[in-house]
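Supplied in structure tokens, the structure appears directly below.
Up next, chain A:
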Amino acid sequence: MESLNSLLDGTVVSTCLFYLFATFTLVCAALVVANPFSRNPVTSAMFLVLAIISMAGLFLLLHAFFLAAVQILVYAGAVIVLFLFVIMLLEIKEELRRRINLFGLFAGILSVGLIVRLFLACLHQSPVTSAANPSIEGDTASLGKLLFTQFVLPFELVSVLLLVAMVGVIYLSSKDSKSRISASSSGTEPGVGKESSAVSQSPNTSTAASTQTKH
Partner candidate 1 sequence: MNVGLEQFLTVSFLLFALGLLGVIMRRNLLVIYMSLELMLNAANLALVSFSRFNNKLDGQVVVFFIITVAAAEVAVGLALIVALFRKRPTAHVEDLATLKL
Partner candidate 2 sequence: MNNISILTYIAGIPIFTALFLLIVPSNYRVIFRAVSVLAAFVSMILAVGMFCHFNQAQVDSEGFRFVQDVPWVNSLGISYHVGVDGINVGLILMGAIVAFAATLCSWEIKNREKEFYILLLLMSGGILGAFASLDLFFFYFLHELALVPTFIMIGVWGRGDRKNYATFQITLYLSIGALIALLGLIALYLQSGANTFDIPKLIDVIKANPLPVNVQNFIFPFLLFGFGILVSLWPFHSWAPLGYGVAPAPTAMLHSGVLKKFGLYGLIRLAVPLLPQAMHHWMMAIAWLAIGNILYNGWVAMRQRDLNLLIGNSSVAHMGFIFLGIASLNLIGLSGAVLIMVAHGFLAALSFALSGFIYQKTGTLEISELGGLCRKLPFVGTLLLMAAMAGCGLPGFANFVGEVTVFFGVWSVPALHFIVTLALWGGLIIGAVYMTRAIRNVLHGPLPTEFAQISGSTSLWRKIPYALLLASLLLFGCVPSLLTDKINPDAARLTASAQTRKAGPTLMAMSQAAPLKSPLGN
């Protein structure tokens, strides 16, 4: 830790690292959004991983060690994997080359450009105040303490949120029997799949619920 700190605070090194990570993050983000070579979502997802990882590097430069780890674990480890999984599952091929809506493109670039311009002007006009010597350390212990004292209520609420998300995901991905609804709802195609009632899902949800609320 000591050596890492000294490395991060070495002015020249940290400056170099900042520009390295920042450039890498932005380039990868740009390639997620608009890759001139491929319109395959898999490529976008892979560049998103890289952008996330280099952002974790920026977090390290900012002494947010816990968040850097969480960033890699949650984003690179879970979110992106989920994305890739879905892309593979759905066998989504390249984005079809459709007629590009020139007006939309123009409006999009213009509005985004305006927002960036506005931001930089804001930043320029009202300079942000920063403490003379940044000394805060984003280590696990102090974050945990804050999380369980001042922010304990939102923390508990987040557990409810995760429970809801879990229930929702399980419900949405369970397959239903072809049931009475087909008559009463419009646009219904005959349900695909075999009998797998949502009843069987509930044990999972409830155990998951209890683990979540305990965690």
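Selection rule, in plain terms: all candidates are chains of the complex that A comes from, given by their letters.
In the analysis below, a residue touches a chain if its C-beta (ideal position, glycine included) is under 8 Å from a C-beta of that chain, and two chains touch if they have at least 3 such contacts; residues count from 1.
Source: prediction; values computed, not measured.
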Complex partner of chain A (touching, any copy) among 1 or 2: 1
List of chain A residues in touch with candidate 1 within their complex: 11, 14-15, 18, 22, 25-26, 29-30, 32-34, 39, 41, 44-45, 48, 51-52, 55, 58-59, 61-64, 66-67, 70-71, 74-75, 78-79, 82-83, 86-87, 89-90, 92, 95-96, 98, 104-105, 107-109, 111-113, 115-116, 119-120, 123, 127-131, 134-136, 138, 142-143, 146-147, 150-151, 154-155, 158, 161-162, 164-166, 168-169, 172-173, 187, 189, 192
